[in-house]
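Down below is the structure, laid out as structure tokens.
The other protein chains are all here in position, but one chain of the complex has been omitted.
To keep things simple, chains are lettered A and B as they appear, and every chain counts its residues starting from 1.
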Amino acid sequence: MTTEIIRLPGQDLSSEEMILNLGPQHPSTHGVLRVVLRMDGEVITGSEPDIGYLHRGTEKLSENRTYPQMLVISDRWDYLSAMSNNLVWCLAVEKLMQLEVPQRGQTLRIIMVELNRIASHLVFFGTYGIDIGAYTPFLYAFREREKILDLFEEVSGARLTYNYIRIGGVMADLPQDWVGKCRSFLEWIKPRFVEYDILLTENPIFKDRTVGVGILTKEKALSYGVTGPNLRGSGVSFDMRKDEPYSGYDKFQFEVPVGKNGDCWDRYWVRIQEMKESVKIIEQALDHLPEGECNAKVPRLIRPPKGEAYAHLEAPRGMLGIYLISDGTEKPYRVHVRPPSFINLAILQEILVGMKVADVIAILGSIDIVLGEVDR
Amino acid sequence: MILPVFTQSQKRSVGVLVAMGAIGSTIALLIGELNQRIFQVWGFVSEFASKISIPSFMLSFVSMVLQCSVLIGFISVSVMFMVWWERKISAHMQSRLGPMYTGGWHGWAQTIADAIKLLLKEDIIPAAANPWVHRLAPVLAFVPCFLCYAALPFGEGLISADLDIGILYIFALSGLSVLGIVMAGWGSGNKYSLLGGLRAAAQSVSYEIPRVLSVVPIIMFVGSLKLTQIAQAQTGFWHVGGIPVLPRWFIFYPVIGQLAFIIFLIASVAETNRTPFDIAEAESELVAGFHTEYSGMKFSFFFLAEYAYVFLSSGMTTTLFLGGGSGPLFPSWVWFLLKSFAVVFLFLWFRWTFPRLRVDRLMEFTWKFLIPWSFFNILAAGFMGLM
Partner (left out) sequence: MILYFSNIYNVAKALLQGMGVTFSWLFKPAMTVQYPDEKLKTPERFRGALTFDKESCTACLLCIKACPTACISLEPAVDPTTKKRLAKVSWYQIDFGKCNYCRLCEEACPTKPIKSVRHTHEYEWGMKQRSDMFVKWIREETLK
């Protein structure tokens, strides 16, 4: 990290602004993110996130990939919740092609997406603990996540880039004893949530560092277009799974946790509660898993009719959307991704002003960004 | 409920530990009270020396050199053990195994390998740094700690310098290490390292006050600053109807003992810059710590100093509150080591459970909470002494 002292001429000649560069290589920026902080002593007066270090040009690449091939690329946007990325792409294409996925396929999709939500929030829990200084919850979170990744490995063959949810359904039906393993995982993780609450959520030192820090008001959140747990932490009850249900979510009973103050602790708490709700959803889905086909009849070469479609869903980080323009050929004409982390990152410039340097890490961690999504 | 299944290698490890404990206990019992053995051996040596007419000042010089070497040896070995133990305890708390490979059985030689690696690293002095300040800082961090070990009673009669002002001497020298930290921050040539060093210095200086004040009730009860006398005042038991119920340790004194112990423990954790008070050396904090620009042997000196201070604080806690050396059956040095390492385990346990306090909250905690309570403690001890 380098520092420069820049003397800005102005009314108050004795003020000097220092610039601190929270560089792309730093243990606490989750990925390659550069934030340039302008400080007056201990207090931050402005910040600029500098992104683009992980830009891979996936929207341009999509113009030369067929629709099934794009699934492989979609895995790599928000790499911590690849199932959601796959699902949103399939929803967009199915909307264009007016495809109806059978019940079993929809339920399987929901199970996978919710398991992925738990895995993604576990990563948030672990890394946020490390940012605040507690090293042990990270290991606990990853131990639980290993079990989820083992489940995913059995069903799709990979641990991070699944390519499991396909256009028209899923890649393949569940292997033999998968449901049993999934249930035993759910039984394993329920007491762990109690432990996490004792270890971090109710820890007075943790609360001391996150309560009242980085407050994001309801109005600001709505005006910036923030979605996901960040928005729900500020008191707005908006969850795509309840408000615009997709893929059969309207059949499941679960609650949407909403925070009160919009500070870091609320955003953290919303994510922990969401993990518990996801467990409920998965249990309901496993109990009522319909029999039958899991894939719809899809032509060998997928050529959606000319037109455009926008599909969005509730990814673990917010509202992930795909805007797809098709010109009737087998490759899309234009794809645009609405990444939740990119939009959420914009509030960093607002909520950091007036905070002390020691709080920057806590606030940045609580927004929970993934650079693969920010930069695409 | 998922029951843990213990594998063959885990059963073997437990077996090895039990065997080591058994062998260790028999050796300890056979050696008996270490100071008596040392006196016996030293008696032979001085007889022999007077026979071949070596002047006595030579003898005392040799004795001093031997004591220094034994202390340095003890510090090195105990620091190596503590680093290995910390890695093992933290690993087992986190459902993993820690070092397993170096040296065979559970990686016991890991710290030795790390020390050799650090010795072989390149010595870098940043261009913007003052080279002499940069070089002297680790020395100033470590040497006061080593000097303090001279006044620490390792058991009955096992004290290198039984000063009348034992506690005062140790606290005074611990204060000198602040200078090492500030020099390290300055000598890095990096504005943010300097700020980190100053913050660490402010933390150290602030937490010295409750540390010293919490010990005052103990001194009031004993009436002397001599560490051996404090340890001796804790021998024996309180009897209820003829049956020994509680050992006479200061930690068991109602309210005053527990309060003093807790304040001393928290202040010691903060003095040694360990989590939850480790803003100075935390990697995930924005501001660089005071030892970021150090590598190789100098870094290992800071490392050594931190763990040596941890053991020193544990030793002081044992002597002041836990009876340091008193206990049935085993010789006193075994009890001292057992109790000290139990307190070291507490230090380790704190580090791997709690998140970090923010700087201003840390300062608020000591000035607004610990210091008033330690004053209250002294008041209460005064009242209890009146009764």
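We adopt the following convention: a contact is a pair of C-beta atoms (placed from the backbone, for glycine too) under 8 Å apart; a residue touches a chain by one contact, two chains touch by 3 or more.
These numbers were taken from a predicted model, which means no experiment stands behind them.
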Checklist entry - Which of these, A:I19, A:V32, A:A158 or A:L286, touches the one chain of the complex that we don't see? => result A:A158
Next on the checklist: Going by the contact rule already stated, which one of B:R12, B:R96 or B:H239 would touch the omitted chain in the full complex?
Outcome noted: B:R96
Checklist entry - Pick from A:T136, A:T210 or A:T227: which residue touches the chain that isn't shown? => result A:T136
Checklist entry - Which positions on chain B touch the chain that was left off? => result 4-7, 10, 89, 91-97, 100, 349-350, 352-354
Checklist entry - Which positions on chain A touch the chain that was left off? => result 65, 68-70, 72-73, 136, 140, 143, 146, 150, 153-158, 161, 163, 171-172, 175, 195, 198-199, 202-205
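As a convention for this text, only the chains that are shown with their structure count from here on.
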Item to check | Approximate Å spacing (C-alpha centroids) for the pair chain A, chain B | outcome: 45
Item to check | chain A partner contacts - residues on chain B that touch it in the complex | outcome: 2, 90, 93-96, 191-192, 275-276, 278-279, 282-288, 352-361
Checklist outcome for this item: Per the touch rule, the chain A residues reaching chain B in their complex are 1, 3, 20, 22, 27-28, 129-136, 139-140, 143, 188, 199-200, 203, 205-206, 208-209, 356-361
